[in-house]
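To keep things clear, I will list the structure first and then write my remarks on it.
Shown here: the complex without one of its protein chains, the others still in place.
First chain written, first letter: the chains are A and B, and each begins at residue 1.
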Amino acid sequence: MIEEVLNILQMMGNSLRIPTSFVIIESIGTIAFAISGIRLASAKNFDWFGAYIVGMATAIGGGTLRDVMLGIPPFWMTNPLYIICCAGALVYVILFGKKIINQNSTWFIFDTIGLALFNIIGLEKTLNMGYPYWMAVIMGCITGAAGGVIRDILINEVPLIFRKDIYAMACIAGGIVYVVGNAMGLQAEVNAILSAIIVISTRLLAVKFHWQLPILKGETDESDKK
Amino acid sequence: MIEEVLNILQMMGNSLRIPTSFVIIESIGTIAFAISGIRLASAKNFDWFGAYIVGMATAIGGGTLRDVMLGIPPFWMTNPLYIICCAGALVYVILFGKKIINQNSTWFIFDTIGLALFNIIGLEKTLNMGYPYWMAVIMGCITGAAGGVIRDILINEVPLIFRKDIYAMACIAGGIVYVVGNAMGLQAEVNAILSAIIVISTRLLAVKFHWQLPILKGETDESDKK
Partner (left out) sequence: MIEEVLNILQMMGNSLRIPTSFVIIESIGTIAFAISGIRLASAKNFDWFGAYIVGMATAIGGGTLRDVMLGIPPFWMTNPLYIICCAGALVYVILFGKKIINQNSTWFIFDTIGLALFNIIGLEKTLNMGYPYWMAVIMGCITGAAGGVIRDILINEVPLIFRKDIYAMACIAGGIVYVVGNAMGLQAEVNAILSAIIVISTRLLAVKFHWQLPILKGETDESDKK
């Protein structure tokens, strides 16, 4: 029974990993991330250039930070696809502006699929370079979540994922599943799909049921003044 | 006719590129960038150390980001010239303080020349490493404009170039001219001067005629609250 499920997942994996579909998913994820950045930039009255940079930082910032720390050239420097996707996102926001609000749930899904995929890319890249499992989980999380932190720094806001949203925890859950699967000898494709399911379902459930990490109680103002 | 103009430009190029003049221009550009950072830091009541760091981030931050992404040691780590120029800028601001306001147009010119030069340095460095043209344009723009973004993050302001000023677009215009010239086989010196002329004139005209990129219309507050 389990073997059958794994076979089915593996077939899904094989079909998923044919380059074309992979590139399509990656492009949609990049566009979804960029749109989230561009919309926040527009709320701050950035000009087109500023919005484009914030969109790019959101979409490729996490992977860039990962690659710089891994000591390899940032992934977008060898393939103009990502720059072009971000430009497409900018054009889309310029053209459709406020109508995007009505597509919020659609973009939320794309954003979540992008998160799952970026997480897996970070996991695989780090493991392929021979790093241990705990580093892979961290790098997957950075790939998925650090772009949003850079975005919030650029628009001069406190990073959203530090106060709510279990965005990063979804990456970590998916990352742990991935490295456990890897240690158990699961095929990479099966593993990737399992991990993506965990990331996506964690995030969807978290939003639906308002899951939240505990807030760290601040020391009171009076105490601070002592 | 065109050949003659190119010859003249080439001679200008040869004279410009003798190391001494080059170092002088680069130093003046570094000082102008550092002064812009130090002045903004002083408006926030930073101490001397804080102002120095903000000055340095403005002057060498863009090139550092470029070099880290290119995987080479940041340029200022092999030559103390830049650190010293920034120290000179700090001493200058400490000594002359408010009088610098009367020199605003002078420093604006130096800042613009610095921008043109930094852009060219980024373009050449990236092309010399074998990257494609579009990467060179991006890296030239990062060299010229990213320092100001880092400066604004350090003083906790929304980056200025994201909301007005066509600072970065001047770099991109100059960068496109440079790579077109390079593809047409122009000598590097001629090419550098042409590119510098584009950057400088774009910026001067933009300020004079209040050119601005379109602002991205923000979604209304009401919509945001939905």
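To be clear about the criterion, contacts are C-beta pairs under 8 Å (C-beta built on N, C-alpha and C of every residue); 3 or more make two chains touch, one makes a residue touch a chain.
Given the structure is predicted, the values throughout are model-derived calculations rather than measurements.
Annotation: of A:23, A:69 or A:91, A:69 touches the absent chain (contact as defined above).
From the set B:68, B:176 or B:197, the residue in touch with the chain omitted from the display is B:68, counting the whole complex. The omitted chain makes contact with chain A at the following residues, 68-71, 131-132, 134-135, 138, 149, 153, 156-159, 161-164, 166, 168-169, 212-220, 223-224, 226. In the full complex, chain B touches the hidden chain at residues 38-39, 41-51, 53-54, 64, 68, 71-74, 77, 80, 83, 93-94, 97-98, 100-101, 153-156.
Note that only the chains that are shown with their structure count from here on.
Its C-alpha atoms fitted onto chain B, chain A is found rotated by 120°, rounded in steps of 5. Distance between chain centres (mean CA atoms), chain A to chain B: 32 Å.
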